[in-house]
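Entry: chain A
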Amino acid sequence: MSPDHLIWISLALPLLAVGLIVLFGKSPDLRDGASGTVAGLLLIVVASLSIGVFSGKRPEWHLGEMLPGFEIAFRVEPLGMLFALVASGLWILTTAYAVGYMRGHHEIHQTRFFACFAIAIFAALSAAFSANLFTLFVAYEVMTISTYPLVTHHGTDEAKRGGRIYLGILLSTSIAFFMLAIVWTWSLAGTLDFQLGGILSTAVAENRISQTGLGVLIGLFTFGIGKAALMPFHRWLPAAMVAPTPVSALLHAVAVVKVGVFSVMKVCVYIFGLELLRETGVSLYLAYVAGFTLVVASLVAMTKDNLKARLAYSTIGQLAYITLGAMLATPNSVIGGGMHIAMHAVGKITLFFCAGAIYVAAHKKNISDMEGLGRKMPFTFAAFLIASVSIIGLPPGGGAWSKWFLALGTVETHQYLLTAALMVSSLLNIAYLVPIPMRAFMKPSKSEDESESETGNWFSNMQEAPAMCVVPLCVTAIGSVVLFFAAQWIYQALLPITAMPS
Partner candidate 1 sequence: MTFESIAGLYNYWVVIFLMMTGFYIVLARKNLIKSVIGLNIFQTSVFLLYITMGKVEHGTAPIVPPAIAEQQSHASHGVGENAHAAIEHADEAHEVVHEVAHEVALTVADHGGELAHASTEIIYSNPLPSVLMLTAIVVGIATTALALALVVRIREDYGTVDEELILELDRGE
Partner candidate 2 sequence: MIDAIFAHLPILLIVLPLMAAPCCVLVGNGRAAYLLALVVSFAAFACSVAMLGETLQHHVVRYELGNWSPPYGIEYRVDIFSGFVMAFVSGIGAIVLVYAPLSVRDEIPASKHYLFYATYLLCMTGLLGMCVTGDLFNVFVFLEISSLSSYALISLGRTRRAPLAAFQYLILGSIGATFILIGIGLLYQMTGTLNMADIAARVPHEHGPRTVLVAFAFLTVGLCVKMAVFPLHTWLPNAYTYAPSVVTCFIAATATKVSVYAFVRLIFGIITPGFAFDVLPLDTELMLFSLVGIFIASIAAIYQNNVKRLLAYSSVAQIGYMLLGISMATPTGLSAGIVHMFNHALIKGGLFMVAGCFALRLGSVQLSDWKGAGRTMPLTAIAWAIGGLALIGVPMTAGFISKWLLLTSAFETGRWPIAVLMLVSSLLAVVYVWKVVETLFFSEPSEAAAGATEAPLRMLIPTYLLIGATLLFGVWTPYSAGIARQAAIVLLGGTP
C-alpha cells in the first residue's frame, strides 16, 4: 500500500475507534476489545508508514482547503513520525492499563472516557503529521477540547477547578499568543507550510521584520504553545492531575505535553529554520527561560509529597529540556530534544503507571505513606526505579543519550550557564525520584499489618495491582532500557531534520 494512503488510514483508525466505542458502549468487554484492536492496528499502520519515512520518503495527503489559502494537509517527516510512533505505541499499553485501572476502580462514564481518549490520539496523530501550521493549530485545539472531559472526569469540585485552570491556560495562551503568531507568520511569509530551513528567511532578508520582532514572534510561539508548559504558563499541568491516572499517564506524559514540545520543535525547525535562529540568536532568551523552568520545576517537585504532583512538576522540568534543545538550535541539541520526546515519554508513562498501580492496589497517593510498600509491589517499584534512571539520564536508561546531546548543544553554543543548569537539574532529578523506590524497598512498612506480611515467602506477600495494570508498566520500563540501545537508530532517523535545505 502506498504511504500516502497509510496517512489517512492512520488518522481514520482512532476515529473508527471512537465510533466503535460509542456503538459498543453498553457492553464493556466488546468496547474495550474494539478499542485495543484498533490501537494494535494503528501501531501496525504507523510502523509501516515509518519504514518509508525513515528511508527518506515524505508521503503527503491533502484533505482540502478549509479557507482559501489555508489547507488541511498532512506530510510526514521524521520528527512527526517519531512522535506518532511513540503516541500510537503507548496508546496500546495505556488502553490495556486503563481497562485494568478503570475497572479496578469502578469508574463511571467509561464509554465517554475511552471515546475522548481516542479523539485525543487522533488529534495527536494529526498534529504529528501536519504539513502546515494551520493544520497543526486545528489539531492542537481539538486536543485541548477533547481532553477537557478527561481532566474533569470525576465531576467533583476539585475536578471542576482543575479543568478550569487546564482549559483556561491552554485555551487562552493558544488563542492569545499562538494564533496571533501564526497569522503574523502568514502575513510575513505568505504561507504556513512547514519547510526545511524555515519560511521566514525571505521576510528577514527583505527587512520586513526586525530582530526584536523575530524575538517577539518566537516568544509568542513558545509561550502560546501552552502545552509545552514553559513557566509561567505551567500551572495547568499540576491542575490536570485530578484526572484518573491513565489520563495523566497518556495525556500528561505523552500526547498533550508532547504535542506541545513537538509543536515548539516543529516551529523552530520548519518555520524559523535552525540556521536563522543560530545566526540571529533571537531564541536564546527562551533557552534561558527553559533553563530557569527546568531548575525551578525540579526544586518544586522535591517539595511535593503527592506522587502525581511530584511527577507533574518533574514533567514540567523535562519538557523544558526539549524546549531548551529547540531554542539552542544546533543539530545536536535539536536531535537531543527530539530524542527526549521519545525517551521521556516512555519513562514518564512508566512512572505514572506505577503511581496508578500503587493507588489501585494500596490506595496511597502520598510518597510518605509508601515506605515499605516495595515488598508488596516489587514489580511496580522496580519498574519505577528503572524509569527513574532513564528520566534522570543515567545509563542504561534511554534518557542518558538525549541529555548527552542536549548538554553537547549547550557546550557548542558556549552557554555554560545552561550546561550547569542541566547538570544541577539532573542531580535534583535523582534527589526527588530515586528515594521513592528506595524507601519503598528499604524502609520497613509503617502499617500495622506488617507482622503478617513478614511471614511466608515473598511471592505470597505480594499485593500487586491487577495484571492489566502491572504488565503495561513492566513493558514500558523495559522499553526505556531498550531505547538506550536503540538510540543510534533514532539519531539516524532524526538527522535529516537538521540538514540544510538543498
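Just so we're on the same page, a contact is a pair of C-beta atoms (placed from the backbone, for glycine too) under 8 Å apart; a residue touches a chain by one contact, two chains touch by 3 or more; residues count from 1.
Selection criteria: all candidates are chains of the complex that A comes from, given by their letters.
Bear in mind the structure is a predicted one, so any value in this text is a computation, not a measurement.
Undergrad: Would you mind flagging which of 1 or 2 touches chain A in the complex?
TA: So the candidate in touch with chain A would be 2.
Undergrad: Show which residues of chain A lie in contact with candidate 2 when the two form their complex.
TA: 66-68, 70, 72, 137-138, 141-142, 145, 152, 155-157, 159-160, 163-164, 167-168, 171-172, 175-176, 179-180, 183-184, 186-187
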